[in-house]
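With one protein chain removed, the remaining protein chains of the complex are shown where they sit.
For clarity, chains are labelled A and B in written order, and residue numbers in each chain start from 1.
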Amino acid sequence: MIPEIGHFALIVALFLAFCLGILPIIGAARNNPILMGTARPLVHGQFVFLAIAFGCLTYAFVANDFSVLYVAQHSNSQLPVAYRVAAVWGGHEGSLLLWAFLLGGWALAVAVFSKHLPEEMVARVLGVMGLVAVGFLLFMLFTSNPFDRLLPAAADGADLNPLLQDPGLVIHPPMLYMGYVGFSVAFAFAIAALLGGRMDATWARWSRPWTTVAWVFMTGGIALGSWWAYYELGWGGWWFWDPVENASFMPWLLGTALIHSLAVTEKRGAFKSWTVLLAIAAFSLSLMGTFLVRSGVLTSVHAFATDPKRGIFILSFLVIVIGASLLLFAWRAPKIGLGGKFDLLSRESLLLLNNVLLSVATASVFIGTLYPLFMDALGLGKLSVGPPYFHAVFVPLMAPMVLLMGLGPLARWKNFSAPELFRRVSWAFAGAALLALLLPLAMGKWTAMIALGLLLAFWIVASVLLSLRERLAGHGNFMKRARGQSLSYYGMQFAHLGVAVFIIGVTLVKGYETERDVRMNVGDTVQAGSYEFRFNGVTDTQGPNYVAGQGRVSASKNGKLVTELFPEKRQYNSSGMPMTEAAISPGWLGDLYVSLGEPIPDGNGAWAVRVYIKPFVDWIWAGCLLMMLGGVLAISDRRYRIHRKNTKHVSDKIGATNAMTLEGKAS
Amino acid sequence: MKYLLLLLVCLLPTLSYAGQATDMAADPVLEKRMIGLAENLRCLVCQNESLASSHADLAEDLRREVREQMKKGMNDQEIIDYLVSRYGDFVLYDPPVKRYTLVLWFGPFVLLLLGGGVLIYQLRKRKSQIVETKLSDADAQRAEALLNESPELQNKPKAPQA
Partner (left out) sequence: MMRFILPFVVFMIMAAFMYVGLGLDPREVPSPLVGKAAPAFTLPQLHEPAKQFSTQDMKGKVWLFNVWASWCTACKDEHPVLMGLSRQNIVPIYGMDYKDKREDGEAVLRESGNPYTLVVSDTEGRVGIDYGVYGVPETYVIDKQGVIQYKQIGPVTPKNLSEKILPLVKELQAK
């Protein structure tokens, strides 16, 4: 019964989405307030029915209803309840439902938090989101219904892939999807502006916070995914340039570009058509990611079970949504005005150069990911594009981008003088360069890549410090000046520092990682870096739905015990799949990482053990956290806040924004 | 059974000789070279994994093959050529620069030049097109003021299900 209710709720949601996609948009075109007014109630209704559907599927999982095909395929009665809930999005059908549910949630948020946007704008934005929802719901109902019955019911389920039975993977998909789906808001704002034909700086200001929120979620989702790969796959890799990872990375890169170009558009009203195109492209890449993962056109470790029928459906959906958007763009964009003036040398130009670099970086990931498909489709043979390609192409594109990142926030809006800017940063750059050249020597190994990585990271740090000094140093009340800076200023600096911290993590772990792959008898020790690891044997333990051999490894430094680690080798009951659970002792300066290989045949309790020292590896994710924090700070800026008392501060705020144009006075 | 095992575990350290662990690989230097090479090679039977990290049977065999060829004194390029002659360019994660891969290898950099060129062209063009700068500046200010007068226009977005 419950699954039927869920199925029915999906159908109702589809009907409401249809209405939402049609009525308000017609209303906005005819300036009919009644039709426009249907948008909000429809969004509320759509969300309620999607929530019911989502609740029903969750219930079917928690209650072990194996008469539902999807549940029988992705759950098992032994599965702990938390993972049964996570199993809702553990497969193709359920993750689509999550997509649709989150889309409904974002639409609801737009409806709730935009009470004072012009009515026709709201109607159009929600209408566009409704149209997107129609596509997803049709797709779900016609090709991938999560509520399909399995008759007769299975005695027990096939179990959730053990790789996914992990806290990190419980939250990774919802986070990532929040990002993917969140870009639909920026997309909807862009389409609404094109439909309305009125495009000014206010449009950029409205869509900016939404874009940033989506970006924050996406950053978190990608970071979680890579963190999961790090501790779950057993050898400490954290990014593989797999097509599925790339599918999330491309919209992230373009989203980053969008955030920066929205700044130019909001500030100067310039490059509006480019910004609109970016908003369309970022969401298109999110959709395309869905296609790539689910259609089977590319091979990936993470791909869902594929089905050509689904592929055709999503591709048609892509062509309709993206194609129509781009046609609309081609029709309306030529009429978009030019905006305010700024010089060739200005912060605006630097931001746009950043856009060029980020877009080209996105294109390179796109080319690399899809090249095997292009070759195959043209009958030119099969080839593989993997990490070596991306390292060779992506790094050279990112290095100038990071150099610019230090300059941008220091440059004036409208125009700056290059000699003056270079004079201001010369000491910061020299300091960063000196440190980057010398530090690897002190750490015992110097390579050009390490020095380059450190140079980029230190350069960002130095430029952030320089900017803070220019703004905050001087006589008088320091706190007052510190408080006088906008939150979005701090947000930007935090996000940029996040990139620096990330680069430090990547550089140092790549440069100074130690790895030992050894055969250990009980009591044996192995030296890795400055640590000594002692293997104290393996004992059997029992998990809720697996049995495991749990190793005990003690790590000591200079004869003193530092920590004990318990890596596991698990075997899951229902699938029989073996899993390696690495044991990690995290630290600011690096992780100790131990994973069990296989028992040595006839080895008297000896095991193959892998021991790693991963210096600074957690900085990779700390950097992502900082970027997210930066995003959160930026949207907390009072420009975007709801409060009525704001009116009193209008003049105050204009003062503050104007101050931004004056920043970068000589220190 | 459990107790027996525990007992066994307690006894084990005294039974076995405790000392330095030995490397899994007979020749760690060669192993390192093999892994370095295998990281850039694709495991054919897996979905998308390198030869170095795959547990598939064929990957183990190929690693053994690579090790043996290294012992025979073949250099990395010879080994790669051998594998390519068997499995095609598909095994290479690092596709060779050929006529058909020109777009792959140089496309991004061509795009970069193109993008930079278009940006500079556009910036120059629009600079010459915009004359009445003062006015548009004032416009911007007015828009700003308008926006700020109705503060609810800009709302703080929140996660849908916070």
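Rule of thumb we're sticking to: a residue touches a chain if its C-beta (ideal position, glycine included) is under 8 Å from a C-beta of that chain, and two chains touch if they have at least 3 such contacts.
A quick note: this is a predicted structure, and the numbers were derived from the prediction, not measured.
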Missing chain: touched chains present in the view: A, B
Per the touch definition above, residue among A:63, A:319 or A:392 touching the missing chain: A:319
From A:63, A:82 or A:327, residue that would touch the chain that is not displayed: A:327
Per the touch definition above, residue among A:340, A:372, A:615 or A:631 touching the missing chain: A:372
Sole residue of B:30, B:84 or B:120 that reaches the chain not shown, by the stated touch rule: B:84
Interface with the unshown chain - residue positions in chain A: 273, 277, 280-281, 284, 291, 295-299, 308, 311-312, 315, 318-319, 322-323, 326-327, 329-330, 333-334, 370, 372-374, 376-377, 381-382
In chain B, positions touching the absent partner: 44-45, 57-58, 61-62, 65, 84-88, 90
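We adopt the following convention: only the chains that are shown with their structure count from here on.
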Computed distance of Cα centres, chain B from chain A, in Å: 16
Residue numbers on chain A that touch chain B, as the complex places them: 102, 104-106, 108-110, 113-117, 178, 200-202, 205-206, 209-210, 213, 217, 233, 235, 237, 240, 242-243, 268-270, 299-301, 303, 338-344, 349, 352-353, 356-357, 359-361, 363-364, 367-368, 371, 375, 380-389, 392-393, 396-397, 516-527, 535-540, 597, 604-606, 608-609, 635-636, 639-644, 646-647, 649-650, 653-654, 657
Residues of chain B touching chain A in the complex: 2, 5-6, 8-9, 12-13, 15-25, 31, 39-40, 42, 46-50, 53, 88-95, 100-101, 103-105, 107-109, 111-112, 115-116, 119-120, 123-124, 126-127, 129-130, 133, 136-137, 139-141, 143-161
